[in-house]
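Every protein chain of the complex appears in place save one, which is left out.
The block that comes next holds chain A.
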Amino acid sequence: MSSKLEMLKKERLKASQAEKPKSKKNQRLYGALLITISIYIAFYLYKRDSILAIAWIFSLGFGFVLQKTRFCFAASFRDPFLVGSTKLFRAVLIALIISSIFFPMIQFPIHKAGVSDYFSLAGLVRPVGIHTLIGGIMFGMGMVVAGGCVSGALTRVGEGFLLQFVVFISISVGTLFGAMHYKFWENAFISSAPIIYLPDIFGYTLAVVIQLSALIIIYYLAYKYHIKRNTMI
């Protein structure tokens, strides 16, 4: 840290506190209240249906992690192009690597029990085709312009960033339209597209090995790209 920045920091901090003194409002009471209410809701849901309580607790956990880490899927796919940073992109890759190891462990017993219906397997095994590409491009453009994907927008709504309220309303309206027109897309593209499930082609072990190798290679390339983009300028 340079001394110049250190001085400026002190100067600006003083000025900002003179302008509008930081309120000493303690938010711990609100926090305790929220946690109590959350626990109460969890118990209430558990009595009705235990899966709802689990979903509730996991949702709170996800929200907490997303907010505290400032993890952002929009940034993870945008920053490699925009500023050449692949840090978040590599974080997504690590998430995929972890899922690639553990999802087959869940899917294998189900598959082995004689379930051949892909929709009953854990995880989203769905048809892949031109609709995947078009949807991805549209969603990608939308989330970069809106400044966040669905989880990102939700997190920021919770933080009180007003603009994301508008984004969240737009997401809701868009999802509604999507649901309305889903039958058309399903008949036109999705139903005729193939489902590619690697374990069916290679067997579970080889499929996991292939997927992990591919992900690790992408990780390595992303890392190289990061180094290259951030040392040239």
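Assume contacts are C-beta pairs under 8 Å (C-beta built on N, C-alpha and C of every residue); 3 or more make two chains touch, one makes a residue touch a chain; residues count from 1.
Simple rule for what comes next: contacts and distances are computed from a predicted model.
Of the candidates "RNA polymerase sigma factor", "TusA-related sulfurtransferase", "Permease" or "NADH-quinone oxidoreductase subunit J", the chain left out of this view carries the UniProt protein name "TusA-related sulfurtransferase". When the omitted chain is restored, the residue from A:4, A:48 or A:112 that touches it is A:4. Not every partner is drawn; the one left out touches chain A at residues 1-2, 4-9, 11-13, 16, 20, 22-23, 70, 72, 74-75, 78-79, 82-83, 85, 87, 146-148, 156, 159-164, 230, 233.
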